[in-house]
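Only one protein chain is missing from this complex, and each of the others stays in its spot.
What follows is subunit A.
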Amino acid sequence: MTDAADAVAGAGVEAYPRIVATLIRVTGDWTLAEDCAQEALAAALERWPRDGVPANPGGWLMTTARNRALDVLRRASVERRKLRDLALLADPEPAPTEAEEDVVDDRLRLIFTCCHPALALEARVALTLRTVAGVPTADIARAFLVTESTMTRRLTRAKTRIATAGIPYRVPAGPALVERLPGVLAVLYLLFTRGYDADGEPAFASEAIRLARLLDRLMPAQPEVAGLLALFLLHDSRRATRRDADGNLLTLAEQDRSRWDHAAIAEGRSLLARAGHGPYALQARIAACHATAPTAGATDWAAIAHWYDELVHLRPTPVIRLNRAVAHGFAYGPTAGLALLAEARAGGALDGYPPALAAEAELTARRGDPAGAAALFRAAADGVRSEPERRALLRRAAELAR
């Protein structure tokens, strides 16, 4: 890439959601806003290599997108008020501080609108990726395992629904904010896991981190936002070491800890100081215990078991009960772990769930029954969809059978 292309990419990351959010506020037209933001980026790619990178790249992009929107609306001769508001959008060349406040509000408005609970969860994730993060529709379609035209239709339907159902373009206030924020965080969490899963789209994890960072900057008084960002950073610090050269997934114990991203770990830990004890903060505290252990053997499992005890009070889901059983197994021995695993399985919610079989296998191995454990690992491998996970489980079974 040339320097100018780098400058477009760099400025675009920051400017894109601002431009889209501001143009939606003024014109109320989601598609127009996205098209004009895209066209401004395309214009920059064409002109900056020739004319040089402008002094305020973000401002240049905003002005170009605004002028493009003005052109389109003039041709369509829409109401005078929208045109006037667009023309009045402060020319952002000297980066005025008051306009900056407005822009911050616009981006928050956009996030809360894309994550409105009256939209289907999948639509919220796709719309956030497309509109807030500016991810191309083709990439979103690939992650959702649908064709690009199907995803285009879904996005169009979601945008139409925002207008026809009466979904407001607003950040809720007071008790409504408390009620709505978890939904926004859930979308970011889903986005992150879509990127972090074995077969995921790694760029989505980076987008989720970027959006969580933005949200944390915009809402610094919300502890769960800091907790979510910390959780993302602490997990993502291991991204480079999760696989061996052949693409096989490695367990925490097998990973090269010296190659973990220690800057990300430090940032994640410092966020915990103001992250409180909500569900995301507790998961981040658990991730921090793993991230700061010098070796797998030195992991503070008693602390992890304690955080899981707190977490299971807030989120008594089968999966969290399962993870709690594993933690207790490491902290207090396989018998304690297997007892909690049996509790987690009561009611049948974990029947046939491969991670539950893998956990039972691990605990069984540590209790001194390698043959039983190997059979359980093979049963877990039969149930997983992801090829790298399947290989990792079969490898554990083979090790135990030796």
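We adopt the following convention: a contact is a pair of C-beta atoms (placed from the backbone, for glycine too) under 8 Å apart; a residue touches a chain by one contact, two chains touch by 3 or more; residues count from 1.
Rule of thumb we're sticking to: contacts and distances are computed from a predicted model.
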Notebook entry, point to check: Of the options "Tricarboxylic transport membrane protein", "Ethanolamine ammonia-lyase small subunit", "XRE family transcriptional regulator" or "YciI family protein", which is the UniProt protein name for the chain that has been left out of view?
Noted result: "YciI family protein"
Next item on the list: Check each of A:A87, A:A176 or A:A263 against the chain that is not shown and name the one that touches it.
Entry: A:A176
Notebook entry, point to check: Pick from A:A42, A:A165 or A:A302: which residue touches the chain that isn't shown?
Noted result: A:A165
Item checked: Identified contact with the non-displayed chain, of A:A87, A:A118 or A:A342 -> A:A118
Checklist line | Touch residues of subunit A, complete complex, unshown partner | finding: 116, 118, 164-168, 170, 172, 176
